[in-house]
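Only one protein chain is missing; all other protein chains are in place.
Residue numbering begins at 1 within each chain, and the chains themselves are lettered A and B in the order written.
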Amino acid sequence: MTNHWVDIKNADVVFVMGGNPAEAHPCGFKWAIEAKKNRKAKLVVVDPRFNRTASVADYYAPLRSGTDIAFLGGVINYLLSNDKIHHEYVKAYTNAPFLIDGGFGFEDGIFTGYNEEKRSYDKSTWKYQMGDDGFAKVDETLQDPRCAFQLMKAHYSRYTPEVVSQVCGTPKDAFLKVCEYIASTAAPDKTMTSLYALGWTEHSVGSQNIRCMAIIQQLLGNMGQAGGGIGALRGHANVQGITDMCAYAQNLPGYLKAPTDADKDRASYLAARTPKALRPNQMNFVQNFPKWFTSLCKAWWGDAATAENDFAFDYLPKLGGASDTLSIFNAMYEGKINGFFCQGFNPLASVPNKRKVGDGLAKLKYLVIIDPLATDTSEFWKPHGEFNDVDPAKIQTEVFRLPTSLFAETSGTFTNSGRVIQWRWKAAEAPGDSKDDTEIIANLFLRLKAMYAKDGGAFADPILKLTWAYNQPYKPSSEELLREINGKAIKDVLDPKDPTKVLVKAGEQLPSFGFLRDDGSTACGNWIYSGVWPQAGNLSARRDNSDPSGLGQTLNWGFAWPVNRRILYNRASADPSGKPWDAKRTVMKWTGAAWAGNDVPDMRPNAAPEEMVMPFIMNPEGVARLFARDMMAEGPFPEHYEPFESPLDNNPMHPKNPKAKSNPAARVYKGDMEAFGTAKDFPYVATTYRLTEHFHYWTKQSRINAIMQPEQFVEIGEELAKEKGIANGEKIKIRSNRGFIKAVAVVTKRIKALDVDGKKVHTVGIPIHFGFKGATKPGFLANTLTPFVGDANVQTPEFKAFLVNIEKA
Amino acid sequence: MALQSLDIKQRSATTTPSTQVRETIEIAKLIDVSACIGCKACQVACSEWNDIRDEIGSCHGVYDNPMDLTAKSWTVMRFTEVEQNNKLEWLIRKDGCMHCADPGCLKACPAPGAIIQYSNGIVDFHQENCIGCGYCVTGCPFDVPRISKEDSKAYKCSLCSDRVAVNQAPACVKACPTGAIQFGSKEDMKDYAAKRVTDLKERGYEQAGLYDPQGVGGTHVMYVLHHADKPDLYAGLPANPSISPLVSLWKGFAKPLATLAMAGVALGSLFHYVTKGPNEVSKEIEDEIEKEDAK
Partner (left out) sequence: MNMNRRQFFKVCSAGLSGSSIALMGFSPTAAQAEVRTFKLARATETRNICPYCSVSCGVLIYSTGDKSKNSQGEIIHIEGDPDNPVNRGTLCPKGAGLRDMIQSANRLKWPEVREAGASEWKRISWNEAFDRIAKHMKADRDANFVAQNADGLTVNRWPSTGFLVSSASQNEAGYLTVKALRALGITGLDTQARI
C-alpha cells in the first residue's frame, strides 16, 4: 500500500475493484466503514459478484471477469473527456509533458516492436525524446501531439461508455455512475483510495490492471495525500515482509535486481542498475544502488567480500531465464527438477492445473515439506478417493515432512501491507518435536557446509564463507537476524562533507540507509529495513499508539519502511509551492526552511520548492509515469486483452486481429496452450475467490472455521440454474479443459448474467478453500480447473478468468 | 452463598424479592445491520469465548452456517437476498438472544433459578438449575433458546455475563471488525443508533430506524435497520414481538385452574422426576398431552 490501513478512514471515496476487503481483510476494512461513518465517504464496488463488500457499498456495478482494463480505460477516457482531472498536479507531478520517441506507435491492439514468434516486444521506441542537455524533452503546455498526455488521450479515446458496456457487460448507466463517484475526487481537496488485491493481479494482464489505477490516481492527483493512494491489500500476514526480503528469484533483499547472464561483472551489473536522472535537479534515489548492493554482499560474505574479488559478486547465482512458480513447475513437469522444498506452501492446492503440478511432483527425486500442518501437497502421492486419484506404487518421490512452529510459537517481525514492521512475542512451545523455520534452515545449511568442508564439491566458497556469526549457530535468534537486516558499520562511517567527522562508529548499528557506503565499510541485509534496529534498539517493538495528527499515522508504533514513512510520495500531498492541497489533512508542507508535517518527508528535507525537486524520488524522471516507457512487457499504456480462456471469439476492441485477442506478451508453455478450452465446450466464465470464513488452504484444518463454512460450493446465478435445471443446494460437477470438481450449488441473485458483445455471459463463482486434507468435508482442489498461464510481467496465474461447463453431478 | 457479581433483578419460578438497593447501569448491545459484513467473526468469537464447538455441518445452498441456532451456536448470521425497486440488497442479520426487558423465557420457566435477569438487563441461563422442560423455548418470542441433545439443558447467548461482570464487552462486540456491534449503556446505544439512522437516511434509506420492540418491554440487544418498517425482510425478524399468550395466561388466571385440571398428570410426572431425573419430565407430560390430543 502506498498509504496504510488506518489511513483509509481519511478518504472521501473508497473505490474497491479487484478486491473484496470486507471478506478478505475485515479488520482493515473497518477503516472504510469509519470513513463512511465519520466523513460521509462513499464506498463504490465493481466486481463480477455482489460480494460482502458490495453488501455495505453505496454503489455496486458488475463487470465480466477479466475486463478491468476496458472498464478502467473507460474511466480514464471519462476523466479526460469531461475535464475531471487535477491539472496542476498532472502537469507538475507526472510525465504528461514528456515527449515520446517518434517511432513509438500503436496499431490494432499491438504496440511498436512486436515479435509474434517470441511473444515479446522490442521496446527500443518506448522511450522519451532526449534533448542535447541529456535530459528528456517536455512540453509544459501539454499540446504537443507527441507528449505523453496527448498520446494517452488518443489511446483511451476508444474506450467510450458504449465500448465499456459492450466489453464488460456493465450497464452503461452503472458505468457512468461509477465514473461520477471517481471524478468527484479530481478536486484538489478530495481524495479517493483504491483498494485491490488478487482480483486485479490474478489475470494475464494483472500488472496492467494496476497500472490503469496508477494512471487514474495520477490524473486525479490522489497520490501522497491522506485518504488517497493505491492499496495493494495483499495476502499472507507476512507476504509484504517476505516480498521485501525478496524470497524470489528476480530480486535480492530490498528489491535489488538480481544478476543475470547479461551481467558479466560487478561493474557492468551496477552500471545497468544505477540510472541517471532524466530531468534536472531530481533526487533519482536509485543512484544509491551500489551502496545497497555492496552492503548486502558485505552482510552475507563479510571479510570474504573484498574490493579485490568484486565484493564476492560471483558468489551470487545468476539467473539464466524465467524463474517463477509457473516456470519452476513447468520445469518440474518436464523432469528438469530433482529436488523441491515447500516451506509453508501448499502448491498442489495453490498452483493452477493440479494435474500438471501433481505429475511434476511425481517426477522429483526428493520433496521436502516444511510446515506446521499436514498439507494436501505433502500427500500428493496418497490416494484420497476421487479427490486425489493416484497410485502410490507408481510415484517414486521420496517425501520428507518436517514439523515447524506457528506464529504463536516464535518471536520475530511481520510486516503488514502498510509496510509497518511489528515485533511478535512467543507465547507457547510448538507441539511435539516441531522446530522453527530458522532452526531447520540452519541445520540443513550447516550440515551441507560441514560436508563441503570435509569432502569438497561444486563451488564451495559461497557456502563456506557465508557469514554465520550467530550465538547459537543452529538456532539463530530473530533479534540478531533483525540487527543483521538493519545493518551496521564495519569501519567508522565518515561524513562525506567532513571526513574528520565520524557519523557511525565501527561496530555500531546504522541509523538508516542514508549511512550505507559502497566501499565495503558497511554491511546491511536489506537496505529498505535499515533503521528498524539502530543503536537505540528494536524499533519494531515500539508500542506507543498516540496519534497527535488524528490522521492515524501513529509514528511511534512499530517501524514502517522506508525510514518510518507512513505515506509514500507524501511530498505530492502539497502543491508545487509546498502548500497542502487540503490543509485539514496535512501530511507534508514546506515550512520555509524544511519539509515537515505529520509524516517523515518523502523528499530531501531541505529541498526548497523552487528547486523543483519532484515527489517521485525513486524515478529518474522525478515524476510519476502515465507513459510507462519500457517498464512493462505488453506496452507503455494498458490495453484491453481478453483472458486466455474467453467466452468471446475475438477481442471486441480489435475484432480483426487475432494476435491481439489475449495478452500478446504473455508466456504460454507448450501443452498449456492446447489445454485451454473454448467457449463452444465451456461456455461459462469462471472465477475463483476466497470467503471470509477461511484463509487460503489453512483454516480448513481449523475446526471452528470448518464449522463456519464446512463444504465446497460454487455460486451460480438464478437464470443459469434455471436453464440447467439445477436446484439450490444440489451437487453439481464443474468441468474445465483440465479436469473437474464436484461441489454444492449455491443459487443466488448476486451473480447476474451479463450482456457482452451481444451475447449472454454467465459467471460461475468458485471459492478455493477446500481440499482432501483438513477438518472441512473432504473435497476437490479448485485449482484442478485453472489454466497454467500468468501475467506477462510477474507471472501471477490467471485464476480469475477462465472457462467451465457445469452439469448436475 | 456468595454475593452475586451482578445484581439479580428476577429469577425464574421464584417468589422471594430480588435485591433492589444498588443502582446499576442498564446495558445494551446494538447491532448496526448497515455496517455488518456478515463475516461471522461474532459467531467464532462467541464459540471461542464460551468454549463451544458445534458440529461441522454441510453446505445447504446458502452462506448460513451453522444453519440455525443450537445449544452450541448461540449466535448465527442470517443472509437474505432482497431485490426491490431494481436494487439488490444482501441483508445480513446477526441472530441470537435479544435480552428482553420482559423476558418470556424467564416467565415461562418452571425451574427455580434456571433463568436469571440481572439488573443490567442481561438474561442468563443457569444450566445447573435447568430441568430441560423446554418452556423457555415456548416463552421466547424470537425462537432463541435451544435444548442440548447431550444434557437436555437449555442454552443461549449470555451476553457474555462473565465478561460484562468484570466490565469487559461481550466477545462478539469486541471482535466485530467493522464496529457493527457496539456495546454500552442502553441510553448511549440509543444515541449512537440515532446518528446511524441519520446517516442512513442521508444515503437514501428513508425508513431506517432502531429496532427496540416495546412488546417485550424493549430489548438489550437492538438493531439499526435500513428498512425498519419491514423487519420481516431480515430473515423474519418479528415486527411486533410479544410474549406468547400461553405464558401470560399461565402467569395470570390459568395457574389455579391448571393446578386442578392437571393434578393427576403432574403428580405422576413428578414421581417420575424424582425417580428418573429431570430429563424425562417434559417428555412424560408431552406424551400425556399427545395422547389427549389424539383422542
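The rule is short, and it goes like this: a residue touches a chain if its C-beta (ideal position, glycine included) is under 8 Å from a C-beta of that chain, and two chains touch if they have at least 3 such contacts.
Remember, it's a predicted structure, so these values are computed and weren't measured experimentally.
Of the options A:Ile230, A:Leu252, A:Ile766 or A:Ile806, the residue whose C-beta touches the omitted chain is A:Leu252.
For the options B:Val62, B:Ala154, B:Ala175 or B:Ala208, the residue in contact with the chain missing from this view is B:Ala175. Annotation: of B:His60, B:Arg163, B:Lys201 or B:Lys230, B:Arg163 touches the absent chain (contact as defined above). Touch with the chain that is not drawn comes from one residue among B:Trp74, B:Tyr135, B:Tyr155 or B:Phe183, which is B:Tyr135.
Touching the chain that is not shown, out of A:Val46, A:Leu278, A:Val399 or A:Leu516: A:Val399 (per the contact rule at the top). One chain is missing from the display, and on chain B it is touched by residues 1-2, 4-6, 8, 11-14, 16, 39-41, 43-45, 47-49, 53, 108-114, 116, 124, 126, 128-129, 131, 133, 135, 138, 158, 161-163, 165-166, 168, 171, 174-177, 179, 245-247, 249-250, 254-255, 257-259, 261-263, 265-267, 269-270, 273-274, 281-282, 285-286, 288-289, 292-293.
As a working rule, only the chains that are shown with their structure count from here on.
Look at where the CA atoms of chain A average out and do the same for chain B: the two points lie 46 Å apart.
Touching chain A in their complex are the following residues of chain B: 34-41, 43-44, 47-48, 53-63, 65-66, 81, 83, 88-90, 92, 177-180, 196, 199, 202-203. For chain A in complex with chain B, the residues that touch the partner chain are 22-23, 26-27, 29-30, 33-34, 36-37, 40, 50, 52-56, 58, 60, 692-693, 703-713, 727-730, 744-750, 775-777.
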